[in-house]
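A single protein chain has been omitted; all remaining protein chains appear in their positions.
Labels for the chains are A and B, by order of writing; each one numbers its residues from 1.
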Amino acid sequence: MDLKSFLSEKRQAVLERWLDYVLSSYPSQTAEFLKNRKNQFANPVGNIISEGIGGVFDAVLADLEAGGQSDSGVADFLENIIKVRAIQDFSASEALGFVFSLKRAVRGEIDALGEDGEGFYKELGRLDGSVDKIALAAFDVYVRCREKIYELKADEVRKHTFRLLQQANLICETLPRKGGENDDNPEEKIG
Amino acid sequence: MKAFLPFLAVIFLVLLVIVGVKTASLYFLFGVVVPYAALLTFLAGVVYRTVKWGTTPVPFHIPTTCGQQKTLPWIKQSKIENPSGTGGVIVRMLLEVFMFRSLFRNLKTEMHEGPKITYGSDKWLWLAGLSFHWSFLFIVIRHLRFFTQGVPMPVQIVEGLDSFLQIGLPLVYITDVLFLAAVTYLFIRRVTIPQVKYISLAADYFPLFLLLAIGCSGVLMRYFLRVDIVSVKTFTMGLVSLRPKIVPGISTLFYIHLFLISTLFAYFPWSKLMHMGGVFLSPTRNLANNSRIKRHINPWNYPVKVHTYAEYEEDFREKMKMAGVPVEKE
Partner (left out) sequence: MAKEPKPEELLKTINYTPPKTGWMDTPVEIKPGMFCWGAKAKSLNTVGFPNARDWNPTEEDWKLPDNWQEILIEGIRERLSKYRSFRLFMDICVRCGACADKCHFYIGTGDPKNMPVLRAELMRSVYRKYFTTPGKVLGKLAGARELDLQVLKEWWYYFFQCTECRRCSVFCPYGIDTAEVTMVGRELLNLLGLNIEWTMGPVAACYMKGNHLGLEPHTIVNNIEFMLDDIETITGIKVTPTFNRKGAEILFVTPSGDLFADPGTYTCMGYLMLFHELGLDYTWSTYASEGGNFGFFTSNEMAKRLNSKIYAEAKRLGVKWILGGECGHMWRVLNQYMDTWNGPADFLEVPKSPITGTVFDNAKSTKMTHIIEFTADLIKNGKLNLDKRRNDHLKVTFHDSCNTARGMGLFEEPRYVIKNTCNHFYEMPDGTTREQTFCCGSGSGLNAGEDMELRLKGGLPRANAAKYVHEKYGVNMLANICAIDRAALTTSMNYWVPAVGVTGVHELVANALVMKGEKKRETNLRGDPLQMPEEEPEVAAGAAAPAEKTAGGKANV
């Protein structure tokens, strides 16, 4: 069996380990809530995280299969998680550290096999490559989220002053003339 | 720690009786003085607390509305969840007091995604809370047989209902089982659900241990270490008729039961157990949402300093005139 099939088989177990690593970045009392409350509306953070890491994991598997050549986007899944982590009380390294802990989760699962798992160690280099790729993508998403937050702050100020500027004839008056609300400028969106 | 001290406290209370009654033979103290004192404390305390709440004004009309308001005639009002009159309020309060309506609401939000782990603690809280309180009420009613000449009809009915399963000898009362199970559950959830454990105080554990001990001593007396019912009734009738006398041949177990109940009575008014009275006075539940229809009076409403229109016009008269806004003084 190659690493990819092994991981597909052990998907649930690896994800559980990984989730535990991710949640351990939260205070324990919070982690318990995030883990145990299953309702996606009563516990959006926990659900976004569990769904998100599932998606990222599948992307890693796809990348392994494609020999590190997969360019299918993981951005969506990453984005959902990172959007949440970008506004929680984390530094950038803490917010993104969860990506790397996938390596530990996989190794933990292989270690559990004892001698039977030795064959997989050779392939771990490739896995690490895929994870690193995603970590870099995660960095982009994180920066976009933080930029978005500052943009939102600026937007609110702009909306508050727009009419004043308009009155002072500092803005030429043409329709449409919105204050940035739902601008369909893809550059500005997170995703 | 927060659970351990209250546990010790209850053990201590039990030991106190054993020492007091068995070795020191303080029958009169534990059988007469303490129960009377506890009852007096209970009555005085409950009246004091309730009067204190009741005499504190309700300055504003602040019901929490949980349904459609009374509005245009063709829009159906939710008369119980958002009552506009006394009738609706009474039904809302009855549902709250007898069915724990608000706790029940938790059920609705419990939607599980897929057939994964189910986690229904909220529903269980409602069920356990309801079982506990109803069982307690039934048990109290059943105990009236010890304080009345003969056994009144209502008490007999309750006893009949309660033992309809017809198992065991003496017949097992369903509420005895429910009571112990519910209190145990309430304790277990307090120590196992991390959020609840985190917010719990010693004052939350003490009543649970106390109730558990009361329940256990009662069950022991009825089903296992049978006490002499006739002597007990003679004794309790003495208490009720204010001619208390110690009846010989009543086991220490009974005194333990009596003392723990006395403790509960004396403790009740000074603790969170007063929620029983408080629920009736809660202004978010016992008011109708009719504050646009009928003026609610605040007894301590006082005049406040305002910025009058005249002062405002003084500040902005020229600007108002320039913008074509009418002014009082040209």
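We adopt the following convention: a contact is a pair of C-beta atoms (placed from the backbone, for glycine too) under 8 Å apart; a residue touches a chain by one contact, two chains touch by 3 or more.
Please read all numbers here as calculations on a predicted model, not as lab measurements.
S.K.: Can you work out which residue in B:Val34, B:Leu125 or B:Ile139 touches the chain that's missing from view?
M.R.: Missing-chain contact among the listed residues: B:Leu125.
S.K.: Which of these touches the unseen chain: B:Pro59, B:Pro152 or B:Gly168?
M.R.: Touches the omitted chain: B:Pro59.
S.K.: Touching residues of subunit A against the unshown chain: what are they?
M.R.: Where subunit A meets the chain not shown: residues 20-21, 23-24, 26-35, 37, 39-45, 48, 83-84, 87-89, 91, 93-94, 97, 100, 104, 108, 148-149, 152-153, 155-157, 159-160, 162-163, 166-167, 173, 175-179, 181-182, 189-191.
S.K.: Residue by residue, what part of subunit B touches the chain that was omitted?
M.R.: So the residues of subunit B touching the unseen chain are 2, 5, 49, 52-53, 56-62, 64-72, 74-76, 78, 81-82, 84, 96, 100, 102-103, 105-106, 108-109, 111, 113-114, 122, 125, 129, 193-204, 270-272, 274-275, 278-279, 281-285, 289, 291-298, 300-301, 304-309, 312-313, 315-316, 319-320, 322-326.
Operating definition for what follows: only the chains that are shown with their structure count from here on.
S.K.: With chain centres defined as C-alpha means, what is the inter-centre distance between subunit A and subunit B in Å?
M.R.: 47
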